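Starting off with a structure, shown below.
Moving on to chain A:
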Amino acid sequence: MTTEQESLAPPSPFHGNVRPILNEVMHAIDRLLETDEPTTIDLAGLPFGPGELEHLEAALGTGELSAKLDALGTSRIRETAYPGVWWLEHRNAFDEVVGRYLEITRTPEILSSQDADIIAGRARLEDQFE
Partner candidate 1 sequence: MDLLEFAKGPALQVAAYILVAGSIWRLIGILLLKEKPDYSEPRQSAGLLAALKVIYTRSFTAAPFKAATLYPKMLAYVMHIGLFATVFLFVPHIMFFEGFLGIEWPGLPNNIIYLLGVAAVVASFALLVRRLTSPVLKLISNFDDYFSWFVTVLPLITGLMIPVRMGLRYETILAIHILSVALLMIWLPFGKLGHTFLVFVTRGTTGMVFERRGAKT
Partner candidate 2 sequence: MTTVDGRHELDREAERLAYKPPEIRHDKQGDMGSDERINKAMHNFVKNFNTQTASYLDGCLHCGMCADACHFHVRTDDPRYTPIWKIELFKRTYKRQVGPFAFFYRLLGLKRQVTIEDLEEWQHLLYDSCTVCGRCSLVCPMGIDIAGLVSMARHGMFKAGLVPHELHEVAKKAAETGSPLGITPDKFEDRADWMADEHDVEIPMDVDEADVLAVMSSIEIQKYPQSIAATAKILNAAGESWTFRTDGFEATNFGMLSGNPEWQKAASLKLIDAAVKIGAKTLVLPECGHAYMALRWMGANMYGKPLPFKVMHISEYLADALNTGKIKVKKVDKSITYHDPCQVSRRGGATQAARDVLNHLTGDFREMPLGGDYNWCCGGGGGVVTIKRADPLRHRVFKLKMDQVEQTEADELVSSCANCRQSFDDSQQHFGWDYTMGSLMEMVAENLEEDGS
Partner candidate 3 sequence: MKRTPTVGEVLRAKGVSRRGFLKYCATTASILALPPSMIPRIAEAIENARRPSVIWLSFQECTGCTESLTRSASPTVEGLIFDTISLDYHHTLQAAAGDQAEAARHAAMVENDGGYLVLVDGSIPTGNPGFSTIAGISNVDMLKETVAGAAAVVAIGSCAAFGGIPGANPNPTGAVSVMDLVTDKPVINVPGCPPIPTVMTAVLAHFLTFGAIPDLDKHGRPMTFFGTTIHDRCYRRPFYEQGKFANTFDDEGAKAGWCLYKLGCKGPTTYNACATAKWNSGTSFPIEAGHPCLGCSEPNFWDAGGFYEPLSTGNFDSGEKLAGAAVAGVALGAVAAAAGRRRQAKFTKEG
């Protein structure tokens, strides 16, 4: 089924919804450079046909940095071949994808350590001295 459909899909990376999304990414990069404003695109809200998401992922490629987050299931945060364009994929404990985002930013917020966690961590560290 899938192989059949893939063979029918046009080879262009600009297939279906991929083209307008890449266009939006380009505009988001401009915004980031000009006004420092980050953009998040929620891929869950977009209608994808079979194989289109894979086309998008392939079209964006893989960049220098990737990270894995373990909180309520794993999350993968990966810079694409286009610096400043990040691919975020949240999974639940059952390893099902619960969210996919494209973030156009210098560093995705979720990579930063959060104050609440820092404070909790420091408390744990302090406990070590007792």
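One rule holds in what follows: a residue touches a chain if its C-beta (ideal position, glycine included) is under 8 Å from a C-beta of that chain, and two chains touch if they have at least 3 such contacts; residues count from 1.
The candidate set was assembled so that all candidates are chains of the complex that A comes from, given by their letters.
What you see is a predicted model; the values in this text were computed from it and never measured.
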Result, touching chain for chain A in the complex among 1, 2 or 3: 3
Of all residues in chain A, those that touch candidate 3 in their complex: 4-5, 8, 16-17, 40, 42, 44-50, 52, 69, 71-73, 75, 90, 92-94, 96-99, 101, 109-110, 114-117, 120
